[in-house]
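Here the complex is missing one protein chain, while the rest keep their positions.
On to chain A.
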Amino acid sequence: MGKVHVDGHDAGAVTLYALSTCMWCKKTRDLLSKLGVSYDYVYVDLTSGAERAELIDELRKFNPDLTFPTLVANGRVIIGFKEKEIMSALGAL
């Protein structure tokens, strides 16, 4: 699976790098759906081969430690489930 688009209201460019097994990633997705914003997400653990390598290269530019969740919202990189930071980056605070 590649990136999946979730519809919602436009809060700018929002991409979430996540793991399908991680509860903090789940909490981040729950928050995004509560805020109703449009975003793309990808479960990196469900990718393999060239797709995985490409995603890792992409994520490394934002977060060299390759930790999850990593949310890139309008150029702001938020590592970990940081509710207030996420809300502020999406104009919800």
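In this text, a contact is a pair of C-beta atoms (placed from the backbone, for glycine too) under 8 Å apart; a residue touches a chain by one contact, two chains touch by 3 or more; residues count from 1.
Everything below uses one rule, namely that contacts and distances are computed from a predicted model.
With the options "Methanol--corrinoid methyltransferase", "ferredoxin:thioredoxin reductase", "Succinyl-CoA synthetase subunit beta" or "Succinate--CoA ligase [ADP-forming] subunit alpha" in hand, the undepicted chain maps to the protein name "ferredoxin:thioredoxin reductase" (source: UniProt). In the complete complex, the hidden chain is touched by one of A:Leu19, A:Leu35, A:Val77 or A:Ala92, namely A:Leu19. In the full complex, chain A touches the hidden chain at residues 19-26, 44-45, 65-68, 80-82.
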